[in-house]
Structures are given as C-alpha cells and as structure tokens.
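Yeah, one chain of the complex is gone here, protein chain that is, but the others are all in their spots.
To keep things simple, chains are lettered A and B as they appear, and every chain counts its residues starting from 1.
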Amino acid sequence: MHELIKFVPAFPLLGFLVLSFFGRNIKKEAIIGTIGSAAVGASFIISFLIFLSFAANPPDSPHIVSLFTWISAGDFSINISYQADQLSILFSMIITGVGFLIHVYSIGYMHGDRSFYRFFAYLNLFIFMMLNLVLASNFLLTFLGWEGVGLCSYLLIGFWYDKKFPGVRITWTGDAGNKAFIVNRIGDFGFLIGMFLIFTTFNSLEYTDIAGIAAANTSAFENTTIITIITLLLFLGCTGKSAQIPLAVWLPDAMAGPTPVSALIHAATMVTAGIFLIARNASLFALSSTTMSVIAVIGASTAIIAATIAIVQNDIKKVLAYSTVSQLGFMFVALGVGAFTAGIFHVMTHAFFKGLLFLGAGSVIHGMHEEQDIKNMGGLKKYMPVTYKTFLVAMLAISGIPLFSGFFSKDEILWYAFSNGSFLLWIVLAVAAFFTAFYMFRLLKLTFHGEERFNTKRIHPHESPKTMTVPLIVLAVLSAFGGFLGIPYVLGFGLFEHTNLMELWLEPIFMDANIILNHTAGHDIHLSEYVMMLISVAIALLAIKAANSMYSDNLEKSKKIIRKFKSGYSLLWNRYFLDEFYFKTIVDPILSLSRSFLWQFFDMKIIDGIVNGSAQLTGSLAKYLRRIQSGVAQNYAVIMVAGIILIISWMVF
Amino acid sequence: MSLTLLLFLILGVLSIASAIVTISSRNPVVSAMALVLHFFMLSGLYLTLQAQFVAVMQILVYAGAIMVLVVFVIMLLNLGDEKKLSEKWNIRRIVAILFAFVLAIQFISIYITNLPDAAFIPESAAFNGTVQAIGTDLFTNYLVQFEAIAVLLLAAIVGALLLAKRKIT
Partner (left out) sequence: MPLELQLSLPLILILILSIKIVMVDAKFGNNKTLGFVTALAGFIVVFISAAFTLTISPEAIASLNAEELYSKGTITYGGFAAYFDMLFCVAAILTILAALPYFQKENSEHNAFYSMMVFAVAGMMLIAHSANLLSLFIGIEIMSISFYVLAGYFRTKEKSIEAALKYFLLGAFATGFLLYGIALIYGATGSLSLPEILTKIAADDFSNTYLTLGIALMLIGLCFKVAAFPFHQWAPDVYTGAPTVVTAFMSTAGKAAALIAFIIVARALFVIDIGQAAEIPDFQTNAIMIIAIISAATMLIGNITALVQKNIKRMLAYSSVAHAGYLLMGIVANSPQGWEGIIFYATAYLFMQIGAFIVLSVLERKTDKNLDLDDYSGISKSHPFLAAIMAIFMFSLAGIPPFAGFFGKFLLFTAAIDAGFTWLTIIAVISSMISVYFYIGLIVYMYFRKSNTYPLEADMGSAKVTLIISTACVVILGIFPSLIINLINNFF
C-alpha cells in the first residue's frame, strides 16, 4: 500500500499543470473548481488508504519509495524519494484534508474573480510543494518543498496585486508578498547552512541515515558544538517559515492575500512546516539541550508577545494572524520541552480550528462586502447563523474549553511545559492562554454580537453559499471532536492503557528522541495535573467573562481603557515596533551602503555622472577619447593597481 | 662590472626614459619619436639576451612599419589641440603615481633579492635566438599556436574594419 505514496503529490501536480496550461480556455468556474478540488481530494483518499494500512499494521521503520536519482556526483547521490511513516502520513492527511475543504470553499469565495483558474493552479501547486516538504525522505527534497511553498505563498499573497494594503513601508499587496518572501530567505539561510553542515557531519542528507547515526552515537554527539550549531541553524529556518521571533514580522502582512489562502497557507499548513522539520529530526534536536531550551524560550516569548498584540488589532484577519503566531509559539514550546507528540497534536487541532476561524472570517468579509474592520461590524449573528455557530465552536476550541479539541492539545502542552520545562514557562503560557481566550471573545463580541455598527441601508450582510458553509460545518465538527484522538492519560483515570491515540500512533517516530531525553513511555497520575487542568479552564472562563463585560456596551468601555493606558496601547498597536526596528537596523544600512557608497562612489557619480553630463556631446572619436581620459578608465586602472599591489604583497612578501 | 651589465643598464635606463617622454610629451610628434627610440632600446635589450631574430623583428615591424603609420596618422589628423588632451594634476594622478612607484619597488626588490643563478640561464640560449631555431619551433612544436595567431590577426583586421567603417549601409 505504501508504494502508492508517490501518487499523493502527483495529483496536485497534475491539477496544477492542467489548470495552468488549459485553465485559460475553461470558461466555467465550476469545472476549474472541480478539477482543483478533485486533485487534492484524490491525494487525501490515497493518504487515507495508506493511513488505514498503517493503522492495521504499524510499521516499525519508515518505508522509502524512490522515484529517480536526482543528483549523483562522485560519492554522494540524492534521490527524489518519499518517506511513508506515521508522521508524514499524518501531515499529508492534514494538508490534503483541510486543503480539500478550503479548495471547495474557494469555489464560492473566489466566484467571479478574473483569474479564477490561476488561483486554483497556484493552490494546487502549493499543495504539491507542501506534500514534497512533508513526504520527502531527505533534506534536499524538503528544501525544494520549503522553497516551493514560500514561492506559492508569495504568489498568492500578491494575488490581488492592485489592492492597497497598509503596513510598515507597504502600500500594495505585492509589497506584502515581497516582504514575506525576503524575510523567509533569512530563515532559508539557516536551513541551507544547516543542511550543508549536516552533510559534512553525517555525510548524508537522508533523514533515516542521519537519525540512525545520531541514535547510534548518542554519547559522541550529545551537546557537541556542531550539533548545537546545526540545530540552531535549522531552527532559524523554522522561525522564518513558522513566523516566530525574530522572523515573525511577515505573517500579519501575509493577510493581504485572499482569505482561503490565509486559511490554508498561513494558518493550517505552511506555517507548521517548522514544527514538522523539528519533529522530523527530533532525535537530532534532542541531542542539543541548548537548542531545545532556545526553542522553548523563543516559542514562549512569541506566544505571549503575539497574543498581547492580537488584543488591540481591529482587522479581523490580523487578529487571527497574531493568534496563529501565538499558537505556533505554543507548539514550539511543546517541541522545546521534548513533548513532540503534544506539539504535533496541536498542529492538527490548530489546523482544524484556525482553518475554520479563517474561513469563517472569509465568510464574514464576503457577506460584509469586503469589510474587514471589526469596529464596523457587530450584530452579524442574525444575518449569518451558520457562520456564527461554526465560528463559536472554533472559539471555544482555541480558548481551551473542555471537550473541544483545543482543550486537549493545549492542556497537554501546558502540562509538559510545567513537568518537563519550568514553572515560569507554564506561567507565561497560561497568561498567553488567558489573552487568547480574551482576544477571541473580543472578536466574537465585536463581530457577531451587539448592535450593527455599519450602515444597514447600504450594506446587507448575507449568509454565504453552500460551497462555503459546508466546509465550515465539516471543520466545526472536527474542531469540536478532533481532540478525542489525544485524551490525556489522567483523564482515563488509570482505567485505560491507551487513551492518547495520537501518542500511540507517533510513538515509533519519537522513540529515539525520547530515549535521548530520558522520557519514559510509562505514565503516572499526578494530582498536580488535575489541578493544572482546572486552573487553565478557570483562566479561559475568566478571560471570556472579562471580554464579555468589556465589550458588552459596544466600544465605549474599551475606549476608556485605551485612553487610560495610552502608551501601553501604542506599544501593542505598533507591534512593539519590531518592523521599524528591522528597517532601521538592517534594511536601511544595506540599502544606503549600496546607494551611497557602492553605487554613488563606484558607479553613479563616476560613470553615470559623466555619461549624463556629456550626453550632448556627439561625434568625433577625439571627444570620446577625452572622456575616457577624463577619468573613468583611469580610476578603474588605479583601483586595479591597488589590488595588484595587495596581491603581490600577500603572495611574495 | 661586465660589459653586458653595463650595456643592459644603459639600454634599460634609456628605454624607461623614452617611455616616460612618450606619455608625458604634449607634442604628438615628439611622443612618436620617443616611442621609436624606445623600440630601438628594446631591440638592443633583446640583443643582450642573445635573441637576434626578435631584435631585428622589433626594429622591422615596430620601428619600421607601425611607427611610420602612426606618424602618418598624426600628420593627417593634424592634432593641434594639444592642451585639451593634457591633464591637470589631481588626487587621482598623485595616487596613481604613488601606486606605480610602490609596484615598481615591489618588482625591483623581488628581482634584487632573488637574482637567478646560472642554472636558470639555458646553455642553448645563443642557438635559441636564431632564425633557424625559432623557425623549427614554430613549425613543429608550436604549429597549432602559429596557426591560431593567424586567426588572431584575421579577427583584429575584420574587427578594425568593422569599427572604422563610417556608416552601416
């Protein structure tokens, strides 16, 4: 069965090729939408079949399906090969499953767009690249996917390129795409160098080889500088793709893209690539305690910082964007404290409820005729009942209300942050969780409750079409019940051996890493775990209560508070001035170096100045000669001689 | 001090001096004549190195043919506007001269501290300079290069014609 894995990426690729070559000639939107969705749906079915065969007969080691040799030079060769194991199949199911729903949703959302086919072609290409990322059996193929998803994200953020989009030094959506792409390149720098160092250290880029060598020589590698450097560099790559500090600045601006894109790429799938990469190399990361601590600290600070920023945002999508950054922080904390399963579990539940939140937001925006500011909404409950109900489910899930999916995954992270990490880590996450519930219910109140703050005569909100609401309902069901796949052992009260199906499923993947970290598989029941659980539920309820009372009389009370804490508000409103900081410290110096020194000194002043100054000169050779003599060539010659003197001094003396 | 060394010093100093006059003189005819002198001095230097054939060719080709052409061109173009071609003293010029000076010192110090011993002067030097030896080498060992030189010349001629044509028809 696992041989079928090579067809998983094949269908979206086929869909992309068909749509990009023939899409222009297909006039019917329904046909284009069906092709695009069917390609992803087919991949999901295959993934699901492989999943079933694995569930019936769990493999101990990954199956590797090789297609062809990509590069072979000298003693190393790299194949295009896919790795079928529990982790990759799980991710593949999330990607194609949620991806399929979002494709269907897009048929309704993108209705009437002038480049309808292009949108679906890009989406299919994205799914193909993302599948390459998670199914790859070696770093290079993952890197292909890694760059590919970045490329698609770039194309899709700027999809409506002639739309204005405000931001720090951003005016058009195209600029936002650009920013995302370039910030990600900094992360890719880490990925690339890390990959090269892995190659020199392990002499292979295959995940199974590296994990094998790392597990076999634990004592030789543990906490060595080279492993720490490699893992930190890879983590730098992860902070880029998964929008963590210090590279978190691009994700909120990525909201310039169409909403289904935000749901698919910037919430459910691409941004979790960093989590995937660390999970995939868990045994490598486990070897460096420094890196693990760094991951936990970065994750926790991102979680709290993003959550506080989200409180003051008024753009419905930006609230969700900061929420995503914050939730990704939670996942990184889980990885950092060695609770890999908990991190992956949260990836899955997050894909459900955050995908749902974005699609719901899209439905609201659609119904409100492209209005995104929640200050201009309110009282939408009665206009869009389905959207409201599904939105509410997702909110309960993300806030961590018991029995909803987010409760199980988030609570597990909180517990491991306490038991494997430290009390401080737990406090930070608990505060972040409080803010999460708070900004979510603020969003809910301002959007759906209260009075209409828009001109009801001019704007007539309406419920979205079936193609949009059906995916919402499916995701709502998953958000509500998806958490039962990972019930904590303590909630089984010691009566069942396996309550956490997720942990059982992923156990072979993280076995080596858990051995390195001395995490035993067995469970004990701690009283403290129940206490923690109760505290976190209390926190969520408290936050909901606070949000409810603060925004019950529309915006009056909140305005008072803003006036009271003006400076704090401005700090949050300006996102801690992170963007400005980067521009001032990195971008501007490089540009001015280029402009004022390299260009003006070597190029513009000397060359262009002379060329322009003498543009009116025409004719004879003597005049050209004189211009040559009047500077440029001699300047070059002088600089050349300087170089010659240096080289000779170095070589001979 | 041997006679060869004395000759070498005289010729060397004169050739450098004439080269400096060539580039620093404002009168093109003086420049051209200084260049002719320079070629003669070079040819003398070749002779001290026992390269008779090259020495003769130097005079025949450069002093004889090329310089005649150069002088004709100067006459025909009647370059009177000499002031504009001259250059004022500026920082670049000072820096350039300074660099040239440093470079010269580098080379001289290398040569003075590493005077080659006799082993590096081939014994067959006297024979190697003859027409016979060069001819044999050119048509056996360096046959391919000899032919390649023909292409180089052809390329130069065609290129010169292309650039010199007044207008494209």
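Note that a contact is a pair of C-beta atoms (placed from the backbone, for glycine too) under 8 Å apart; a residue touches a chain by one contact, two chains touch by 3 or more.
Computed from a predicted model, the values in this text were never measured in an experiment.
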Residue of A:S81, A:N124 or A:T173 in touch with the missing chain, whole complex considered: A:T173
Sole residue of A:G36, A:P62 or A:G148 that reaches the chain not shown, by the stated touch rule: A:G148
Listed residues B:L3, B:I91 or B:L163, member touching the removed chain: B:L163
Absent-chain contact - pick from A:F48, A:W70 or A:Y582: A:W70
Touching residue (missing chain; options A:F54, A:Y82 or A:F181): A:F181
Listed residues B:A65, B:I105 or B:L143, member touching the removed chain: B:L143
Where the unshown chain meets subunit B, residue by residue: 110, 113-114, 116, 120, 122, 140-145, 147-149, 151-152, 154-156, 158-163, 165, 167-168
Touching residues on subunit A - with respect to the absent chain: 68-74, 140, 143-144, 147-148, 151, 154-155, 158, 161-162, 172-175, 177-178, 181-182, 185-186, 188-189, 192-193, 196-197, 199-200, 590-591, 593-595, 598-599, 602-603, 607, 611, 614-615, 617-618, 621, 624-625, 627-628, 632-633, 635-637, 639-640, 642-644, 647-648, 650-652
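Note that in this section only the chains that are shown with their structure count from here on.
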Subunit B residues touching subunit A - in the complex, by the definition given at the top: 81, 84-85, 87, 92, 95-96, 99-100, 102-103, 106, 110
Interface residues, subunit A side, partner subunit B - complex: 622, 626, 629, 631, 634-635, 637-638, 641-642, 644-645, 648-649, 652-653
